[in-house]
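Shown here: the complex without one of its protein chains, the others still in place.
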Amino acid sequence: MSDEPKPVGVGLVGYGYWGPNLARNFIRQADCQLVAIHDSDPDALGKAGQFFPLARLEDSFDDLLSNRGIDAIAIATPVSTHFELASRALQAGKDVLVEKPLAHNVAEAKSLIEMAEKNGSILAVDHTFLYSGAVRKIRELIESGSIGEIIYLDSVRINLGLFQHDVNVVYDLAPHDLSIALYQLGQEPVSVQVSGKPYSSGGKEALAYIHMEFANGVVAHFHVSWISPVKIRRMVITGTEKMIIYDDLDPMEKVRVYDKSVVIHEDDTDSVNQMLVDYRTGDMIAPKLSLREALDLEAEEFIKSVRSREAPVSDGRFGLKVMKILEACCLSLKQDGRKITMEEIG
Amino acid sequence: MSDEPKPVGVGLVGYGYWGPNLARNFIRQADCQLVAIHDSDPDALGKAGQFFPLARLEDSFDDLLSNRGIDAIAIATPVSTHFELASRALQAGKDVLVEKPLAHNVAEAKSLIEMAEKNGSILAVDHTFLYSGAVRKIRELIESGSIGEIIYLDSVRINLGLFQHDVNVVYDLAPHDLSIALYQLGQEPVSVQVSGKPYSSGGKEALAYIHMEFANGVVAHFHVSWISPVKIRRMVITGTEKMIIYDDLDPMEKVRVYDKSVVIHEDDTDSVNQMLVDYRTGDMIAPKLSLREALDLEAEEFIKSVRSREAPVSDGRFGLKVMKILEACCLSLKQDGRKITMEEIG
Amino acid sequence: MSDEPKPVGVGLVGYGYWGPNLARNFIRQADCQLVAIHDSDPDALGKAGQFFPLARLEDSFDDLLSNRGIDAIAIATPVSTHFELASRALQAGKDVLVEKPLAHNVAEAKSLIEMAEKNGSILAVDHTFLYSGAVRKIRELIESGSIGEIIYLDSVRINLGLFQHDVNVVYDLAPHDLSIALYQLGQEPVSVQVSGKPYSSGGKEALAYIHMEFANGVVAHFHVSWISPVKIRRMVITGTEKMIIYDDLDPMEKVRVYDKSVVIHEDDTDSVNQMLVDYRTGDMIAPKLSLREALDLEAEEFIKSVRSREAPVSDGRFGLKVMKILEACCLSLKQDGRKITMEEIG
Partner (left out) sequence: MSDEPKPVGVGLVGYGYWGPNLARNFIRQADCQLVAIHDSDPDALGKAGQFFPLARLEDSFDDLLSNRGIDAIAIATPVSTHFELASRALQAGKDVLVEKPLAHNVAEAKSLIEMAEKNGSILAVDHTFLYSGAVRKIRELIESGSIGEIIYLDSVRINLGLFQHDVNVVYDLAPHDLSIALYQLGQEPVSVQVSGKPYSSGGKEALAYIHMEFANGVVAHFHVSWISPVKIRRMVITGTEKMIIYDDLDPMEKVRVYDKSVVIHEDDTDSVNQMLVDYRTGDMIAPKLSLREALDLEAEEFIKSVRSREAPVSDGRFGLKVMKILEACCLSLKQDGRKITMEEIG
């Protein structure tokens, strides 16, 4: 009907590992049209055409930029290209969704945010997990206060993985966990310390342990690895009232909330001021979770942002917070595991 | 028969959490007699009498020392008392088995070893896991060379635990994993770095991450916690040929050996010297393990040492290695997570 | 104190696999004394003496019967001896606890009940699971109505097991599940049908499937096996409001209550009266369970029955219900899997 607004036109650059998922979820959105796809590899582009025959296949990124039917550009290319592609898209007046991490370093990320804010463009970062039923449910539980104050967060994301050529395991895997942790904890760390190890000397880190401290005493720890025999995706969040296990590989019960807590009795009877520490244990509840694909919700919220001009949950500023931690990680790795204060990163 | 040697007489001090297990396993040994038990708490002693009616119940530790029927003394008391009790026992000419950790600090541990060596006494430390079917099988696999060179070892030992009053979580839980790691890796670390956190301010650490580096580049990481909602006891050992998961809570398959490895192709065709990293995956084997209780084998080997005068696997020197790491952990915790070189410990 | 009643004196016959557990739990009871133990095998009796040195070791069962300090006799011997030992104990005026199953056949069981009732003796059957935290919690949930009406109960109890010499797998394993099912469903079946198979021809059944139907349409199915590579102990109970999984081997969450159900919409709009069947799914709750050892509670309740003269939960009449089903199972097995009505058993 003539009153209906024109659907948001999306152009996709990069049809490798992640691009097909973005394409599939954009075409699902009622209010959106996947106008064109560009990949510099003709084979990849051919494959895109097979699955998305209604999208134009463009040999050049410029063709996306100059296409007036394209309102927003989704970037699913290697990290090293994010800055150039995103800045060109922003400068061409497009809204932008960039695959995580936002850029290769903090300076690039800040520059992109600045461009976007100057232009009034939407800049979103594809931290997909923030849109999953599990992560949203945990956020809801924490916000409701039922978990109490958070004591620590421990995350393990390991598997026998395809080594990335352009980035180490921290840049490859940790953005997922860092984005989840920032979202759940609602604050940025004050320091970051990392121990890492390449598989063989001279290679990029294939294993890393990241330790973060927060102003209020919370600690968060992340184990990421490409060289584990088994795949584990598990986060523990211990609160003063309840404790949560988030196991992303559990097909039935990804989130488990344990009604368990530490109980501290001040021992008044004793002249020696001794704390008596005990614990309490009750039911475990695995709450019902939304089964909707995270990327479907993300695509919907991105399209909504394009329409409403309101920033999405994982906007450029959120992506920058992740970038700053990644940069602190790199610095700590370079300096033999020194504890880096976030003030050093700026 | 008159030719049979007199059984080894054992005296037990401490009938709290662990003492009953020692008692139960010593009386199982054909070649051993549990002569007497001492605990300063009369209730504990009464309980001991109920289950071990043939043992003398002694009000005083001195009664164990002066009892000429007692050849060896097993010490299952709080860590802070280990040094005093063990040194008195050694000075009384007894052989000694001390619950882990050997002592409160390195100086004490060294002093005990010195006494034992001067007297020609057996000094054993109760690192029980070294006697388990799983740990022995893993050792066998590593020694056989089938795992290849070890790349890293990651250990998680967490649960919602009874807080100890006299020690932090590092002293309580880590001795298990440190002893297993030292046994499997066959070498001592060059540096130790620890991040820890008490549950509430002013308390002892209830959570800690220990990171160790070895001269040959191997890294080992340990997560110990009293404040996790779930109990996990899992170790990953990644080698260049195979990878091992040791899950001590798995009732069926505690040890899994994955025929998986990283494969590095040197890419000669390319002028840029790029490594192509791939991986290989084959069968998984869960080897048959001895189901014998670890403490039963440990008691047997201790009695054998008493007879043969040969040091057991976890002798004082082994216990000292664990102590040195524990002391490095304490120092790192006090110095805000600084990386401590083992040379600093001496 | 002089006012305190004399503890209940218990005599134990049979110190093989199960006897030690009974002995250990009786001596735990404040109000009970393990007076004497009899086993016809001198080695077993010697072992009993080692662990229970305060109990008299009797060479003859008659010595238990004639001992006036013994109020109750616990029978933990092979099934084929239950009737003779229990009837002699009852005739000697003792209260009796018999290991499951109560007897070898219904006639024996009825006869024992008759003797006990004539004498006013307590006759209890050791259906231990009825005293476990998990089974009691499930009973509580069903009684509260929150599960709705039960639709079916499915039970799997399989492992690679020690073959019993005197009974088949139905008599060995099914009494556990039958007792749990009768307790949960609160009614007896109207028919029983069994398919079984020996491991090798001529042997006793090592595998069996038992199918029971109830007057109200409920069905219960039991898979018992000695020849499964893995150990499974799992019961599913589907209700019209909620569904339960009881996994006795889960160390953390033996009982899981799923807020799931089938929803039937009568389709009124359609002239064809078609049922639209859908389902509803909500949270899963693993309720906190009592961690008390089942046999400890059972021993306590048995001692209470001896004092109060009130029948325990698993009294002779309950044991008879189990026996009747076992006898129907045997008949069905003999008659090539014919469906046996319980009326045939009488």
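For reference, chains read A, B and C in written order, and residue numbers begin at 1 within each chain.
Rule of thumb we're sticking to: a contact is a pair of C-beta atoms (placed from the backbone, for glycine too) under 8 Å apart; a residue touches a chain by one contact, two chains touch by 3 or more.
What you see is a predicted model; the values in this text were computed from it and never measured.
> Using the touch definition from the header, name the shown chains in contact with the chain that isn't displayed.
Computed over the complete complex, the missing chain touches A, B, C.
> Kindly state which of the options C:Arg139, C:His211, C:Lys288 or C:Lys304 is in contact with the chain not pictured.
C:His211
> Of B:Val190, B:Ile264 or B:Ile285, which residue touches the hidden chain?
Reading the full complex, the residue touching the unseen chain is B:Ile285.
> Among C:Tyr258, C:Phe302 or C:Phe318, single out the residue that touches the unshown chain.
C:Tyr258
> Spell out, residue by residue, where the missing chain touches chain A.
Against the missing chain, chain A presents residues 27, 50-51, 53-54, 230-231, 249, 251-252.
> Hey, which chain B residues sit against the chain that's not shown?
Against the left-out chain, chain B lists 252-253, 259, 281-288.
> Counting contacts across the full complex, list the positions on chain C that touch the omitted chain.
Considering the whole complex, chain C reaches the absent chain at 151-152, 154, 156, 158, 160-163, 165, 193, 195, 197, 199-201, 203, 206-207, 209, 211, 217, 219, 221, 223, 225, 227-230, 236, 238, 243-245, 256, 258, 260, 262, 264, 274-275, 277, 279, 281, 336-337, 339.
Operating definition for what follows: only the chains that are shown with their structure count from here on.
> Would the interface of chain A with chain B count as same or different, where same needs over half of all numbers used to appear in both copies?
Over half of the interface numbering overlaps between copies: same.
> Any idea how many Å lie between the Cα centroids of chain A and chain B?
The separation of the two C-alpha centroids amounts to 40 Å.
> Per the centroid of Cα atoms for each chain, what is the distance between chain A and chain C, given in Å?
Inter-chain centre distance comes to 53 Å.
> So which stretches of chain B touch two or more other chains?
230
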